[in-house]
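First the structure, which I've put down as structure tokens, then a few questions once you've had a look.
Here the complex is missing one protein chain, while the rest keep their positions.
Chain IDs A and B follow the sequence of writing; residue 1 opens each chain.
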Amino acid sequence: MKFAAKKLASLALTMLIVTAMTFLAFSLISGDPASTMLGTNAAPEQVEALRDELGLNKPVHQRYFEWIKGFFTGDLGNSYKYRNQSVTSLIAPRLGVTLELSALSFVLIILISLPLGVIAAGAKSRFYSVFRSALNRLCMAVPSFFIGLLVTWIFGITLKWFSHGAFVPWSVSPAASLLYLFYPAVCIAVPRIAMTVNMLSSTVEAELKKDYARTVRSRGAGSSRLLFVHILKNSLTPIVTFLGQTAAEIIAASVVIEQVFVVPGLGRFLVSSISYRDYPVVEAIVVLLALWVVLASTAADLINFGVDPRLRRGAKG
Amino acid sequence: MKRKAFAMLLSFLVLAAMLASCAGPKGGADEIVFGIAQDLDDDLDPHKMISAGTKEIMFNVFEGLLKPTTEGELVPAVCESYSVSEDRLSYTFILREGVKFHNGAEVKSDDVVYSILRCRDEGLVPAFAIISGVEKKDDKTVVIALSEPSVEFATYLTAAIIPADYEMQSTQPVGTGPFKFVSRVAQDNIVLERFDDYWGEKAGVAKVTLKIIENADSLVLSLQSGSVDIASHLTAQQVAQLGDGFRAETDTMKLVQALYLNNAVKPFDDIRVRRALSYAIDKHEIIDVVFGGYGSPIGSSMYPAFAKYYVPELTDYYMHDVEKAKSLLSEAGYPNGFSMTITVPSNYQPHIDTATVIVNQLKAVGVTAEIKLVEWASWLEDVYGNRDFESTVVGFDAAQMTARALLERFTSTHKRNFINYSSETYDALFAKAMITYDDAEQTEIYKQMERELTENAANVYIQDLADLVALRKGLTGVRFYPIDVIDLSGLHFES
Partner (left out) sequence: MKRNKTLIAGTILFSVLLAAIVVSWLWTPYDPEAFAGSSLEPPSASHIFGTDNFGRDIFSRVMKGAGTTLTVGLMTVSVGAVVGVSAGALTAYYGGALDELLMRLNDAITAFPSILLALVIISVLGPEKTSNLVISLGIAFIPSFARVSRTAFSREKTQNYVISARLMGAGDVRILAVHILPNTLQVLLPAVTIGFNNAVLAEASMSYLGIGVSPVDPSLGFMLKASQSYLFTAPWYAVFTGLAIVLMVFSVGLIGDGIKKSGRSE
């Protein structure tokens, strides 16, 4: 319990730093929300009036404290760019889309890399191991937007398996929604599958060299199932930690991929909100993304703490 | 064990791919999806909307007393006819019978009075400040009185007529146009439907979904893959990507694209240097290399679509001439050239490509130019707001259908004179134009101002960019206007 409380406290501290960093970023970045909204044909007086209306003439720290106060009363303010819409109403549907995309990517990563990693570790053929490490490296080496382009070219335009840009929200049809997001999810998953397989196979290989594995193996092929279970159990801690990290990275990868596949998610919204200097929206998205990252690693820690008795003993000291 | 896992994995992938292959439902023949790069993000209230991207789409939802035609003339829309008094101080409008708002109510004089006064009183249309009174004569007659005559007044009468005391314009706009607003999902889509009670020619399709795709390359992919039927503001290169299945129609962007020079900083404070650059830069090569030959070369702050004010002979005032450029540079004290920075907003590829060719052309006269890419927001603050730049490649558009919208910005005291152009002759000409009430005479003065800009080489003028519209084969009915609007009402599928 003490462990969980400590985790929670450091989580809160991290989030506080993140929100402060965001406000600091606003005051450092050049570009002004009012003049960006009004464009080149507006008179300076109009810009100034809009700055006043948006409260941009108040000092940064005052705006920060007001924002914190609003945050705890559940009021994130209105978007600058979408004049009469609250940040919450704009972000809620996008959060859903990004969660859907991320969950799909994560499921793909686990479904594909867990068996592949274990197989890879057990493989004896030299050719296979060379091929695997080359393929692995290749998957990691291609920029994600380019994978997106290739996937669109092959599956969207040549094979016509999906229609690029025709995203369907979950609320309209969950099946159609998942089918569209399958392709961007693959693009997010590919390099991470490569990394996970790499990580898994080296962990499992190390485990195979241990005494207990040799004993089990000496009993013959029939016990391979037993081996699988044993090894997975023993290498669980690093795997969970790694997957926690991967879950955190997925959300960052979605920023680019959502752009390529025209998915109305948080990442794409973040990019356009930054370019319009729509600060209330940026602040809210940054908080959500940061929370995701922090929660993913905290969750990994907590799971490890729960399943690994060694860690629990260590934490008491 | 190994094989089993592999087989499972394989069948999973095949299954997923098979499932995915039946995706992609598309609308019927009476619906189209129009891809646009800019979100309709601001206020949807026609008097309060700011961004050009919103205005060009909402053109289909709203109409004023008058509306522009494809030829650039103003014709009656909500009104049937109007007359102007001898002294030009009183405009009388007879409203058209049977014009209805999208909410079903008929347009009455009260709505017109409300709309005009709202624009004036809330400062939404600054030009309406000269209106001294708006009077309802009867249900179908309205008289607008002015405190002083104005040549341009009629151009502002395109301001939308909206129902009196309707409070929801910002989110659920109601107008009289051929399309009615249905819904908007921020950064995803806007849906418009045909207004069946429209007084004029009914729209060709029942439903238009405007799909927002900010990334130009993604927009091309969506067109190719079939989820988008039509898109405008494309470049020749993007259209070339599309291949068969599409055809393109060509218009211009109605932009003055130029290498804008900060006239206040060295070495651009020297007219000889500015002229040298004008000789060094070959706009025809830019149009050929970057834009596949599409684009209208220009020589001053006016584009050909504004036929009334356009002065064709200024286009090649500075014919490409490397030797002349070099000798002018020597004369100015830069026999070995100099170094300069071209600041370019990173969000618009055609400007970046144009700057790339300029860098190359300047090399030939010994000038070393470097491109500095900045975000649009930074450009607005640093270059446009603080005038902290040497040169920049951008395009300016006209907010209204008057030459003033393009030319006033270079008067020396204008707050948006970001190039710090300063010419007493120019200022005097503009002051004269403002008190000239004869249209032909005023036009002549504006043309004189354009000549001034060219002769003083205020900027290196390049072109009005080509604006290509790509349509899926079978779709037709695009209409082009001299101002920046997208008219959806003519679009239809050939049977």
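One rule holds for everything that comes next: a residue touches a chain if its C-beta (ideal position, glycine included) is under 8 Å from a C-beta of that chain, and two chains touch if they have at least 3 such contacts.
As the structure is a prediction and not an experimental result, all values here were calculated from the model.
Remark: the omitted chain is touched by one listed residue; of A:Leu138, A:Leu159, A:Ala175 or A:Val307 this is A:Leu138. From the set A:Ala4, A:Ile17 or A:Ala43, the residue in touch with the chain omitted from the display is A:Ile17, counting the whole complex. Here one chain is not drawn; of B:Asp111, B:Asp188, B:Asp251 or B:Glu375, the residue touching it is B:Glu375. Within the whole complex, the absent chain has one touching residue among B:Ser296, B:Ser346 or B:Asn417, and that is B:Ser346. Mapped onto chain A, the interface with the missing chain covers residues 10, 13-14, 17-18, 21-22, 24-25, 28-31, 130, 133, 137-138, 140-146, 149, 153, 248, 252, 255-256, 259, 270-271, 274-275, 282, 285-286, 289-291, 293-294, 297. Take chain B: the residues that touch the chain left off the picture are 216-217, 220, 224, 237-238, 240-241, 243, 289-290, 341, 346-347, 349, 353, 356-357, 359-360, 363, 370-375, 378.
Note that in this section only the chains that are shown with their structure count from here on.
Centres computed as Cα averages put chain A at a distance of 38 Å from chain B. Residues 1-2, 5-6, 8-9, 12, 16-17, 19-26, 35, 39, 41-43, 50-52, 170-171, 185-188, 211, 213-215, 218-219, 221-222, 224-228, 347, 375-378, 380-382, 384-385, 396-397, 399, 405, 415-416 of chain B touch chain A in their complex.
The residues of chain A lying in touch with chain B in their complex are 29-32, 35-44, 81-85, 90, 93, 111-112, 115-116, 118-119, 122-123, 149, 152, 155-157, 159-167, 175-176, 179-180, 182-183, 224-225, 228, 259-262, 264, 268-269, 272, 275-277.
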